[in-house]
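Quick one: the structure is below, questions incoming.
With one protein chain withheld, the remaining protein chains of the complex are depicted in position.
And then subunit A:
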Amino acid sequence: MQQGGGSETEVTWEDQQNINKFGRLNNRFHELEDEIKIAKETTDNLEDASNELILTDEDVVRFQIGEVFAHVPKDEVENRIENMKEVTSQKLEKLEEEKQSVVAQMAELKKILYGKFKDSINLEED
């Protein structure tokens, strides 16, 4: 946290709570970015998998369930992959929404805190 120039700006409990909230939101923002990255990778993998599935001419596909690869008929695998794609894309959508909300809240808090403390506070990523 940046040291001020020895100025004596009052820090009220409300200010402290705003600062705390900003810290929490910042953490959540980074977590969300990681989760979104993973969800995007999963979506790509599922996309690749379903493309491969179209190309293959086998009737039985080895589909991973848990730690083993079960022999599953191609149709069933197609359905499973469709479901997984649906679930993942919904999850991704929710994560993106939450990220938008977090970013908006952080911008709000930045306005308030910079307004009061100006140079005495640093809210940027290093």
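Miscellaneous remarks
Note that a residue touches a chain if its C-beta (ideal position, glycine included) is under 8 Å from a C-beta of that chain, and two chains touch if they have at least 3 such contacts; residues count from 1.
The rule is short, and it goes like this: contacts and distances are computed from a predicted model.
Look at the chain that isn't drawn here: its UniProt entry, checked against "Transmembrane channel-like protein", "ELMO domain-containing protein", "Histidine-containing phosphotransfer protein" or "Prefoldin subunit 3", names it "Prefoldin subunit 3".
Touching the chain that is not shown, out of A:Glu10, A:Asp59 or A:Glu125: A:Glu10 (per the contact rule at the top).
Mapped onto subunit A, contacts with the missing chain fall at residues 1-8, 10-13, 16, 19-20, 23-24, 27, 62, 65-71, 120.
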